[in-house]
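Missing here is one protein chain; the remaining ones are kept as they sit in the complex.
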Amino acid sequence: MSYITDAPNTWCEGCGNFAILHSIRRIIEEYEKNGSKKDEIVLVAGIGCHGKIADYLNINTVYSLHGRAIPFATGIKIANPDLKVICCVGDGDSYAEGLEHLLFAAKRNVDITVIVHDNRVYGLTMGQYTPTSPDSYHGKTNPGDGKEKPFNPLKLLLCSGATFLARGYTGRMDQLQKLIWSGMSHKGFALIEVLQVCASFYDKSSFYDRHIYEYQGDSGDINEAFILAGEWDYNSDSDIPAGIIYEEIRQIFEERFEYETTDLKSRRKAVIEYFGL
Amino acid sequence: MSYITDAPNTWCEGCGNFAILHSIRRIIEEYEKNGSKKDEIVLVAGIGCHGKIADYLNINTVYSLHGRAIPFATGIKIANPDLKVICCVGDGDSYAEGLEHLLFAAKRNVDITVIVHDNRVYGLTMGQYTPTSPDSYHGKTNPGDGKEKPFNPLKLLLCSGATFLARGYTGRMDQLQKLIWSGMSHKGFALIEVLQVCASFYDKSSFYDRHIYEYQGDSGDINEAFILAGEWDYNSDSDIPAGIIYEEIRQIFEERFEYETTDLKSRRKAVIEYFGL
Amino acid sequence: MGEKGSEIEILIGGKAGEGINRAGQVIAEILSEMGYYIFMIFDHPSLIKGGHNYSIIRASEHPVGGIKRKPDIVLALDKNTIKLHEAELSPHTVVIFNSDKVKNAEGIGIPAVSIVDSAGGVPIMINSCLIGAFCKTAGLEWSDVEQILLDKFPVRSALNLDIARKGYDISEVKFQLIRAGENRAKLITGSESLGLGLCYGGIEGYIAYPMSPASGILHFLSSKKDEFNLKVFQPEGEIAAILMAEGMACCGCRAAVGTSGGGFCLMNEGISYSGLAEIPIVIINSQRQSPSTGAPTYTAQSDLPYAISAGHGEFPRIVISPGNAEQAFMWSAKAPGLAWKYQVPVIILTDVTLNDSLYSLSPETVINEDYDYGYKEVDEGPYLRYRFTGDGISPLGFFNGNSGPVKINGKTHDESGISTENPRILEKLAEKRIRKASIIKRDMEGEKCVLRSGNSNSGTTVVSWGSNGPLCSELCSRLKIRSVQPIVLHPFPEKQFETAISESSKIIVVEDNSTGQLSELMKSYGFFSDNRILNYSGRQISLETLEKRLMEVI
Partner (left out) sequence: MGEKGSEIEILIGGKAGEGINRAGQVIAEILSEMGYYIFMIFDHPSLIKGGHNYSIIRASEHPVGGIKRKPDIVLALDKNTIKLHEAELSPHTVVIFNSDKVKNAEGIGIPAVSIVDSAGGVPIMINSCLIGAFCKTAGLEWSDVEQILLDKFPVRSALNLDIARKGYDISEVKFQLIRAGENRAKLITGSESLGLGLCYGGIEGYIAYPMSPASGILHFLSSKKDEFNLKVFQPEGEIAAILMAEGMACCGCRAAVGTSGGGFCLMNEGISYSGLAEIPIVIINSQRQSPSTGAPTYTAQSDLPYAISAGHGEFPRIVISPGNAEQAFMWSAKAPGLAWKYQVPVIILTDVTLNDSLYSLSPETVINEDYDYGYKEVDEGPYLRYRFTGDGISPLGFFNGNSGPVKINGKTHDESGISTENPRILEKLAEKRIRKASIIKRDMEGEKCVLRSGNSNSGTTVVSWGSNGPLCSELCSRLKIRSVQPIVLHPFPEKQFETAISESSKIIVVEDNSTGQLSELMKSYGFFSDNRILNYSGRQISLETLEKRLMEVI
């Protein structure tokens, strides 16, 4: 059975989303080769160009709402902690509209893997600026007057309590695949911030190609992680580390909900007992 | 004219909110003594016990929505950058429901002064846990099972780009008043995180009295600020620095909107010209 | 000395934080044990300590739906209680007051502070003292109440009982309240009943952000989560709440959310998602007074058209508004099944009166109703989450590996759940929803959507909804006129409603809002009202006032 659906792919030529799609596809292939079942995976997508990945992958998916993939994913984990949940979200989607949810998922250490397709623009709505656009970016809705500095999402996530943090690049698919794999293997909240080329509105491939370097140091120290996360501020022309930035093991949130699921009957019995009947 | 309205005060006896109320009242008094007018100040409040301050202060106020004081305040600054805007918000209010707005205001460096009445519970709705409750706190809706670590709001705000950050304590009103004054004097986004005693649901006064110390070091270095902000994690029993944590000058957001306001006529004329008439 | 055979009304008032609600509950329990039907309101402003809180307990041999605001006995913990309720007192009202705090009052003064102090108690025990005094005043035998009191004081029972006894001894007999019958009822708040109903209906998860007056459900379910094996969680806000619950539903886990006005607003996008993606979900919207933050602890019935149209675009839904604990249990137990069967959002509209009031509930009458709706399960062949079927309902598959990939989608999609903007499929999708809506409308006529009571031969019909239903029912029974309460409000039960009001010469609609929302809804179905009695003071109208206003128009 194919891992890709028949849905016509409507991403632009040269779009970095293809690299993410195929990284995930390959990982699922691996999974099944290793004896797991793809039905144990659920992919939750936001709304934007990135979200179309839900149409393209022939697996369980929730094509959710703009900015709201994370609460859906959290609900899925509350209901069934055994499912592997991947969230494919956009930068507008998860760093603007849905930022709050993302930080709370990190805080709670929900065991999900979030892949941020960070093309640093709102792709699907025609290239407006996002929280990671540099302050010089002049989109259809902002002047690029240097007055809004970008967020550094890695720092925000470190502060929020993310237990796995990595940065990848769609121009380096092999590394990307490994990072996503590591994120999925991590028990707890994992986020892979993917610098994704947007061929139509923000094609920084040559910039990224020049500045991104592979980081392979120790990733267990939060202070070093901070320095590493801060090496590039999403605004300047410095070098950009890609790799695992931070990794830590902490109790996961959904353990709280590991009740034995009861059937309707026993729940009704509990109510009847409550009534003292 | 009195700075306090006739509205009956309905805070509990011993509530830390009184210290915040009177700190602000005194500051406004100072302002007027210095020749400024209290009509140039607007206080925007969230919803919660803290929000009642809008009823008590006899100044311009917006008693806004739960979690949404910040966007109101931002709109006010966009409309009229000359107004001094103070936001009195709660920890549930601004670190949960409205966290996103808060971080974006810091990112943009909107020139407002945010006072967080951080009593570490939802006061008005009967003491449920908030994002700054310790993981052992067992409220009406959570087990206190150690599975949800608190946010460290200071760190989050530092990462978001806050240009003035301080911590105060309602048990030390003189310092508190100075901190708020400094925040208001700061040109840019200022946040005073106030550890506020909740007499009814979370009275940590003796803990705070023991652990809080006055910090008066240099506040210009972001790395030191980070260390300082991290000294207490809102969970453990370590010492707690109070004072100005960080201060920096950066271009403010609303400068972008410093147009000369035009009257209706000239705006209409512009449209007619656009039509080429 | 007054005789109190069939009913009594008691008001107890004091400051927030003094345990008024709890004390009222104990009194209610005593009267319930004596076989009375109970209705108790709890009136409290939005603050934690101070201010003025009060409960009014009405107990009667007959089912009670409201209060009279003519208390027979007033228990005043402070002066305010007497001052603020002066107009409600009648010459026969007996005021029992804490004479250590209230001076110059008429009635039975109890030096409760001194009694508690000398017994070595804590301030909250003043309540026990006054409750003891009340028992004497009402003419109850100590031997009758002793055991009940002991049960109702879970901590430091002996000391409490001792203090109560002192209050009893010092008080005077003013009424002779007689046993009304066997007690078989359970006293329960609307919030508790909603929570229990949800559990009985099979809810496995309840996700909510605190908001008056819905918080009671959250607190109750949270405290019972282990007993009921429930997943209860308070997330960062209402948007997250509803979407987490929908995420749970995608796994086959029934979930509900509860909130009030502003939180309901925030859930609208999630409701619309449920509409297009066909996610079953139960949403309780506990109405409070006025738009925006309004008056959080005061009542209203003002979100009816909103509940019917909330969320953009067109999709089927069910809107239900129960009126007391019994109805609340039954319909919150039905709601998950209905949501599941039709894969739609089910909205339960409640209000402050229902959520916060205490009711007599007879568990036997509700637990044996039919709550099993079932749902269309996955069958053979390749699974299509949104398969086009005759009734618009597709087999419901979950993320459990039983059916191959399940594709949930909030964009317009084909049968498999893959996005499409094909005009023919857009039409088919809309028709799927339309078909489903008409199936729901048809099926719901099989439920008891409209309650009738009072004198069904009367030409005068009072129509009301939600918490006003039982109120009108009680009054109409007494006045021998007809009372009609639609519980299901959308799809509007046209046939049942038509039957219920048939041959009315005059229709009067009673509502807690200022525009006549039910009356307008009726109008759009061709049912015209002759009069509207609208109340928007934030307090449920009293039986006396309602009677007066009814008399003006009958």
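In order of appearance the chains are A, B and C, and numbering begins at 1 in each one.
Please note the rule applied: a residue touches a chain if its C-beta (ideal position, glycine included) is under 8 Å from a C-beta of that chain, and two chains touch if they have at least 3 such contacts.
On a predicted model such as this, the values are computed, not experimentally measured, just so you know.
If you put the hidden chain back, the residue from A:A19, A:V42 or A:A96 that touches it is A:A96. Set against the missing chain, the residues C:G120, C:G181 or C:P291 yield one that touches it, C:P291. From the options B:C49, B:I76, B:A199 or B:A225, the residue with contact to the unseen chain in the full assembly is B:I76.
Considering the whole complex, the residue from C:A119, C:I308, C:I439 or C:I554 that touches the absent chain is C:I308.
Checked against the full complex, the one of C:L266, C:I284, C:A333 or C:C449 touching the unshown chain is C:L266. Residue-level contact of chain B with the missing chain is found at 5-7, 37-40, 42, 44, 47, 52, 54-55, 58-65, 68, 70-80, 83, 100-101, 104, 257, 259-262, 264, 266-268, 270-277.
Counting over the whole complex, chain A has residues 10-13, 47, 49, 63, 65-67, 96-97, 99, 122-126, 128-129, 131, 140-142, 200-201 touching the chain that is not drawn.
Those residues of chain C that touch the chain absent from the view are 45-46, 239, 260-262, 264-266, 268-269, 271-273, 275-277, 285, 287, 289-295, 297-298, 300, 302-303, 305-306, 308-315, 410-412, 421, 423-424, 426-427, 429-431, 433-434, 513-515, 517, 520, 523-524, 536-539.
Everything below uses one rule, namely that only the chains that are shown with their structure count from here on.
No other two chains have as many C-beta pairs in contact as A-C.
Centroids of chain B and chain C (each the mean of its C-alpha atoms) stand 37 Å apart.
Averaged Cα coordinates give chain A a centre that lies 41 Å from the centre of chain C.
Touching two or more other chains at once are residues 100, 104 of chain A. Multi-chain contact residues, meaning those touching two or more other chains, occur in chain C at positions 233, 236-237.
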